[in-house]
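Missing here is one protein chain; the remaining ones are kept as they sit in the complex.
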Amino acid sequence: MPDEQAFLEYVQGGGQVETGDWMPDDYRAKLIKFIEMHGNSELMGVLPEREWILRVPTLQRKLALTAKVQDEVGHAQLIYRVVEDLGKPRERCLADLVDGKAKFHNVFHYPTKTWGDVGVIAWLVDAAAIISQKALLKCSYAPYARIMKKICWEESFHILHGRDVILTMMNGTDEQRELVQEAVNRWWGPLMQFHGNPIPKETDPMYIWRIKSQGNEEARQQFLDGYVPQVWELGLTVPDPKLRRREDGTWEYGEPDWDELRHVVTGHGPKTDERLAFRRRFLDQEQWVRDAVLAA
Amino acid sequence: MIYEVFRRERKGQAFEHAGSMVAPDTEFAEAWAREQYGRRGESVALWLVPRGAIHDVEDWADEFDLKYRRVDGYSIKARLKEARERAAQPMARGEGSTRGR
Partner (left out) sequence: MADDRELLLGLADDELVIGWRDSEWTGIAPLLEEDVAFSSIAQNEIGHARAVYERLTDDADALAFDRPLDEYRCAPLVELRLLDWAHTIARRWLYEVADEIRITALMEDADVGGLAAKINREEAYHRMHAEMWRERLRDEPRFREAVTELWPYALGVVLPAQREELAARVGLDEVAAVERGSHTDDFAPLWEEMTMVRRSAPAGAQW
């Protein structure tokens, strides 16, 4: 008889779970919700960047940005396939998404206002995401861990592209430098909220089931440690007067606005409605295509 | 239809399972898999196999101890220690040929 306790010990001991294996209902449900949110985030993350594909000022950057966004769509395909094999069809995931019933990461609810945002997103927002994604390489659910390998490998060029865009602007005109600083100022708050509020690992069901192998605070500290020096070395500032590295190497920072985070991820971000409506418009408009193609 | 995608990264390497995609037929599956698994030149070849064509084998009986077929079925440490100790002692005349019988 399958035993939830035995399963728990198994995954906590590093055991891997494959698609056909028995799993507790709670594990399956949490897994689906978590992975679905990831897929939704990749898909919604496309929209803020997509606008700028059309405005890119050089041929090289146009190729790079189009390729970056293409990767994100590809990741969504991989991720939804995993969810589908766990029991929730992609059409239902997309329907729940556009109906506002499913979540996606906070950062994709905000506007992109300038080319500075394009650089900051690829440099810092992607960096924050990659930290979480690397931790998922150890997910107890093996099909997800395996696609994370491909995802992490493809993301490696995104950060380089982001850094290149930023450095080019920082070496450019005063107006270009101002664009970067202004974008950093706007994105810093959402970035600090991105990894979630610091729930202790031991009480986080995601960690208990070894779906996540890293706590929220651990991820945020990793982000700060990796990227604040990069921001400061360019002469940029961060809109947090409390931000500093302690003697023990950990970072102290001003309390992120957890109310804002909750407000945004429950569907009340500045761009949430507009972006979901945009998605819904094209999903509805092109239903006939899916019918024609998948009706084989 | 679900297609399982296998890819060969380089000549000399085996095909490895890379993922799956839903497609109406092999023409669409190919067009899509070429890009999803090859746009970076990361594959020299792909196999696209309908999931239904795969025959799953997942359970084995291992009721009786048949470990003699495997490396972990052997523990030679103790015997080797004894043999080395033996070899270190001076042999009495004529004993060697009858030892071990």
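A and B label the chains in the order they appear, each numbered from 1.
Everything that follows uses one rule, which is that contacts are C-beta pairs under 8 Å (C-beta built on N, C-alpha and C of every residue); 3 or more make two chains touch, one makes a residue touch a chain.
All values derive from a computational prediction rather than experimental measurement.
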Out of A:A76, A:I211 or A:V231, which residue would touch the omitted chain in the full complex?
A:A76
For the chain left out of this view, which of A:L160, A:A277 or A:V293 touches it?
A:V293
Across the whole complex, list the residues on chain B that are touched by the chain not included here.
21-24, 27-28, 31-32, 34-36, 39
At which residues does chain A meet the chain that is not included here?
43, 46-47, 50, 52-63, 66-67, 69-70, 72-74, 76-77, 80, 115, 165, 168-169, 171-173, 175-176, 278-279, 282, 285-286, 288-290, 292-293
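One rule holds in what follows: only the chains that are shown with their structure count from here on.
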Chain B residues touching chain A - in the complex, by the definition given at the top
1, 18-22, 24-25, 28, 35-36, 39-40, 58
Residue numbers of chain A touching chain B in their complex, please.
20, 70, 74, 77-78, 81, 84-85, 90, 147, 150, 154, 293-296
